[in-house]
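With one protein chain held back, the other chains of the complex are shown just where they sit.
Labels run A and B following the written order; every chain starts at residue 1.
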Amino acid sequence: MSKNHLVALNGSVHPLEEIPVLDFEIFQQAILDSAKDNNKLVCLTSDQGQRAFAVMADQTSKSFKVFQSIFPETFPSLTTRFLQANLFEREIAEQWGLQPIGHPWLKPLRFHKQWTSDQYSLPWTLGDPGAQDFYNIFGDEIHEVAVGPVHAGIIEPGHFRFQCNGEQVFHLEIVLGYQHRGIERALVGGPHQLSLKMMETVSGDATIGHSWAYLNLLEALAGFQISDRSSVIRALALELERLANHVGDLGALAQDAGFQPTSAYCGRLRGDFLNLTAEICGSRLGRDLLSLGRANFDIHPEYSQKMLKQLSEVEVDLLESIELLWNTSSVASRLEGVGIVSKENALELGMVGPAARASGVDIDARRDFPLAPYDIIPLPVALEDSGDIYARAKIRATEIKTSIRFVRSALNAIQNMESSTVAPETEYLPKLAPNSLAISAVEGWRGMIFHLAITDTNGHFERYKIVDPSFFNWQGLALAMQGENISDFPLCNKSFNLSYCGFDL
Amino acid sequence: MYFLAPACFLFALVLVVVSGVIRQFRPSAILLISGCGIIFGCSVSAMLENTWFVNLPYFLPEGSFALQMDAIAAWFLLPMSLLPPILMVYGEGHWGKTNPLLAQRYRLLLGFATASLLIIPVAAHAIFFVLAWELVAIFGFLLIIAGDTSDKARHAGWIYLASSHASVMCLIAAFCLMATANGGGFFATLPVGWAHTGAGKACFLLFTIGFAIKSGISPFHFWLPEAHGIAPCQVAAFSSGLVVKIGLFGFFRLLMWVPDPPLWWAGCILLLGVLSALLGAINSVVQKDYTRFLAFSTVENMGVVAIALSIAFAGKSLNQPVLMALGIAGGLVHVLNHCIIKPLLFLTAGSILRITGSRNLELLGGLAKQQPRLAFSFFLGAVCICGLPPLFGFVGKWIILLGAFEGFTNSGWIWSAIAMSAVIFAGSLSVIAFARTFGIAFLGESRYFRPKKTSIPTLMKRPMLILVLFAVAISILPMILPPTLQPVLNLYDQTNTTMNPFPFFLNIVPIGQLWFLTCLLVFLGAFLWWRVKKTVIRHQPTWDCGYAKNSPRIQYTASSFAQILRDLFSVVLLHKKAPPNTKGVFPAPSQFSTESHDMMLHNGLNPAFRGSAGLLARLRIAQGGLLPIYLLYIVITLLALLAWTLA
Partner (left out) sequence: MLTAELPFLALLLAHLAVAIFVPPFLFGIIAKVKALVAGRKGPPLIQSYRNIAKLLKKQIVLSMTTTWAFLAGPIALVVTGLGISMVIPMGGTESPFGFSGDMIFVAYLLGMSRFMSVLASLDTGNSFEGLGAARDATWSALAEPALFLGMGAIAFFSGHTSLGPAFFAVGSTWGNASGPFILVLAGWSIVFLVENSRIPFDDPAGHLELAMVHEVMLLDHSGPLRAFAIYGASLKLLVTGTLLVRICLPIKSVWWLDWPAYFGGLALLALFIGLLESVLARMRLIRVPQLLVAAILACTFGFLLLFLEPK
């Protein structure tokens, strides 16, 4: 084959022999060439430290390109030529001890020992996470502000190091890794009985997103087909999850700006959306709703009527409360023109999700790599171009409206679908295709969630890679704060609302 | 009997001069202390209505050695006699062991400078006055460059010398004009109406410029920060504490000489005072060097006294004795406050410099734990100079503000509203500046300086203790102020015989009631403190959000503290920032620094002097270097003069 890569669709499985093995320089060059065609690097990883895999997302052909190579012990870093590889190379160095030469900021990512030996990768000898040197601006007039890992509010741990003079922030460096649980490593040799549970808790507020991505991949490897009804239920749950989180985010933004009305109302309304999910499966976050090949709970006509009624009530209050946010000038002055991420920076970093769409990057996995039923019911993609906090809030408001429409039409559609299409309980741990590679992408509410799995000869996982959308977007937050006032940081952080544990895995 | 007091005074002067000449420290100190003590006694007795005047029969070209002690001179002589022994002991403590030669030189210059300084309040003839002024200028210059031969020190010294001589020139011209009105050089009340003539106006302007330069009032303040940023701290204490006061004393004398000052004089002085107070305060907030910071604080305080003087002048112009009394009383109390506290602050700064070896505020931190008493004296000094209750600095500011209120309520002088706003705004900025300096230097953890257990010599500690005791004593008993102020007020207001002491200080300036309430509050504070201290206490490190590895950079810096004000007033401050280049995901190593320049010096004088130097350099072609050419110049000049006389 003259092609040097494999073309894979979302939720497809391919034998490993189909992927051509390239020389490492050609591999890196191929990635760069693909990037020139506006493809986005979705994943760059290794299995057990020998083979290298790179997945590029191609929006025009709605498919992914998979490249393969063999890692040398040390290799020239791709980061200086292609910024999207930045964190991936740090991860590879940390996990396998392979050194990217010339990486401009080689620091550990999650502060754990190598997977192959019980030691930390050289040149690091580490104790506590974060106890490393930061980027310093020299001069005795600069002071550093160290926020975290324990924060004043009940949020996840992460360390932010600002270089400031007075109110002005010159540089922000974010260090995470406090919640590293070793999920990827625990999956090796799986899937186990608890793997689905682990997937649900990769990032707790994106339960449906991660579990759907996992199940999609597992179904591809096991060769299952799911019914239309189950896929509609899955999409419904995903949109409800998106709604609850976006509503909560807008309330939190209002609270941090000190604007009480919207903060109080949205706080209550988020609970209402979570209750809608609880109507389906008894869990507000959607735990145990999805499982292999099916949805565990069905939506009977009375339930869907009830849910439609609740949705209408909530919608009125919600839209009013959001309009209040835009119409109050004191709030708008806090949000506009602050924390700008330019489109060039967003593209350069490979940002995804609402944060990228707020900067004008047109990327949405529901349209670009659609799973059923998104291929039949296309959703309009919300897009803003100013890249400030206001844009990120506006995107959320637009997506709320879009999702409400989708939920309503899904609830109506499900009443007309064939009943009892919830598939019977299948084997909990099916047999998977051996020596294969499978990928899966779902647009979680923060952005595109990507899972990649490589199976060994016995059909067990040799490598399972999870890429949470926060993996890319944290760098966007660091860039957004350069040159801003430090008092705008809480709003900026809330406008991104990224997942600490999704990054830490 | 009448001549006992002047004889004592002159004898004391001789003692002071001799104390400088003697080499050993102990005899020298005894002489200085006794000399100053005698002068202190003379001043106290002058306060008790024993004023005198003598005219010594020694030859001074066109002048005479006339001395006159009156209440205002006595008031200024009180601090001027208290401070020099204190400063001399401190200097001995600082240099005695390490650099005895420098200590001797310091004592010599201090003795001579003190003697010339002590003459100025009592000088009663213009030539004598100017002679003493010039001597103070020269000895002050020598003191400033005493120990330091670096370029920077010499540069600061030149600026000081040039400014002082500019002020002397203005004074000479002004005194010449005044002599035409008085018919001689003796100080006397000027004829009525002369102040409104052209000569009178010119005289006032010249006096104002001369006195303003000497007291560091904007726009002539530029020499103060330069000189005090470089001089040893005890010299800076002498300069800031005493020498700049003679400029203010000159204004007080002017108020006494002129019977009917026009109202625009008050406006003029007010303008200078407001400019000085605001510029000094704003600049003091952003300084990195803590001695320069104290110098700008002096500029600000001189501005406040100038504002008080403007109120007094307005009172005299508008024939409002209460207004004039308030202005004079406020100005004098603030002068006393500054005379005691600014040397205390400078001596404390000198101790910090000795321990840390750096004038950079950003490197300090946590000194209060090593030197708790030093911290407390700086704290007391800061509270007093900012005019915060319960210390007596508040009394001065209070009287000045009462004067400002009186100005626009009862006297109809609306500009006192500007006076009030300027005093307030400068006061709040100075609160910020002192809180910043004290907080960064003494509180928190040490930033870059690793302190050794250095102790301060006793000879340095005792002077600071004495000044602290003075400040506390006056604060506990502010009732000693009215009887000392009353003779001065009587001096200025001889026409109004109904100004007897008790109503003024009972109704208009009720110091007693203020004192009572302040005492109650202090007791309450002490009680609460005792209760809090008794509560069981556990000690832990400051909460750091759980981060494992703290660093001293995670503390606020002085520059960051001042950043909001610095950016707000960047027009005035000429602050240069070198912002770091941190754009992008992987920024290169960068650094950040700021620099402040004095606006007058940087944008006004330096370009002016450079320009004039350039212009004048063109005249160099006239300097041929050959003797015959110069002889030719002389011949031409003589011929021209001959032609002029014949014509």
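In this text, contacts are C-beta pairs under 8 Å (C-beta built on N, C-alpha and C of every residue); 3 or more make two chains touch, one makes a residue touch a chain.
These numbers were taken from a predicted model, which means no experiment stands behind them.
Colleague: Of the chains that are displayed, which are in contact with the missing one across the whole complex?
Modeller: A, B
Colleague: Decide which residue listed in B:L374, B:L429 or B:L489 touches the omitted chain of the complex.
Modeller: Spelled out, the listed residue whose C-beta touches the missing chain is B:L429.
Colleague: Among B:V21, B:L517 or B:A608, which one touches the chain that has been omitted from the display?
Modeller: Touching the chain that is not displayed is residue B:L517.
Colleague: Please identify which residue in A:R90, A:H171, A:R287 or A:R334 touches the non-displayed chain.
Modeller: In the full complex, the listed residue that touches the missing chain is A:R334.
Colleague: Among the options B:G193, B:G357, B:G525 or B:G624, which residue touches the chain absent from this view?
Modeller: Residue touching the chain left out of view: B:G525.
Colleague: Quick one: say which of B:I440, B:V488 or B:L601 touches the chain that got left out.
Modeller: Candidates B:I440, B:V488 or B:L601; residue touching the omitted chain: B:I440.
Colleague: Provide the residue numbers of chain B that touch the chain removed from this figure.
Modeller: Its contact residues with the unshown chain are 365-366, 368-369, 372, 375, 379, 382-383, 386-389, 394, 397-398, 401-402, 405, 408-410, 414, 417, 420-421, 424-425, 427-429, 431-432, 434-436, 438-440, 442-445, 507-510, 513-514, 516-517, 520-521, 524-525, 528-529, 531-533, 535-544, 554-556, 560-565, 568.
Colleague: What does the interface between chain A and the hidden chain look like in terms of residue numbers?
Modeller: For chain A, the residues touching the absent chain are 143-147, 152-153, 164, 166-167, 254, 256-261, 264-265, 268, 328, 330-331, 333-334, 338, 485-490.
FYI, only the chains that are shown with their structure count from here on.
Colleague: Touching residues of chain B toward chain A in the complex: what are they?
Modeller: Touch list, chain B to chain A: 288, 360, 362-363, 447-448, 544-551, 553-564, 566-567, 579-580, 582-587, 589-594.
Colleague: Mind pulling up the chain A residues that touch chain B in the complex?
Modeller: 83, 86, 104-105, 127-131, 135-151, 157, 159, 163-168, 170-171, 348-349, 475, 478-479, 482
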